[in-house]
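One structure coming up, written as structure tokens, with questions to follow.
For this view, one protein chain was removed and the others were kept in their places.
Moving on to chain A:
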Amino acid sequence: MHVSEAIQQFFASLPARAASVLSSPIGGTLKIDLADGNRTEHWYVTLAPGSAQVSRDEQRQADGVLTLSTELFEKLVTGREAGMAAVLRNEATFSGHVVLFLAFRRFLPPRPDVRDPRNAARDHVRRLA
């Protein structure tokens, strides 16, 4: 079984988004292991200032490994789950250079239904009046 369209799109979007997301000095390869039953797919994301390259090349050296189910990852890349909480409850695990995980986390989008807090606050104040 292949990963979902959402995951494919997420990885495909990383190189273009890196310029705005990854401005600070960072470097290294994050390996993402997506487990689905007995199958595990490996994705490699190499992060550098302003750049993110995605590869399926099995020969790469990884500086950190994120392991989680395909199902959970799909929720992360569509904003329906949060990465750090998943690691804290051990549903996702991480080993290696955690800085890479923290940087990668910046690519994860907000919930699909999220509102701008400023609009919410201004509506709230209007209701007070």
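Operating definition for what follows: contacts are C-beta pairs under 8 Å (C-beta built on N, C-alpha and C of every residue); 3 or more make two chains touch, one makes a residue touch a chain; residues count from 1.
By definition in this document, contacts and distances are computed from a predicted model.
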Omitted chain (choose from "Urea ABC transporter permease subunit UrtB", "Spermidine/putrescine import ATP-binding protein PotA", "Succinate dehydrogenase hydrophobic membrane anchor subunit" or "Glycogen debranching enzyme (Alpha-1,6-glucosidase)") - UniProt protein name: "Glycogen debranching enzyme (Alpha-1,6-glucosidase)"
Full-complex contact with the absent chain, from A:8, A:23 or A:53: A:23
For chain A, the residues touching the chain missing from this view: 21, 23-25, 65, 67, 79, 82, 84-91, 93-99, 102-103, 105-106, 108-111, 114-118, 120-122, 124-125, 128-129
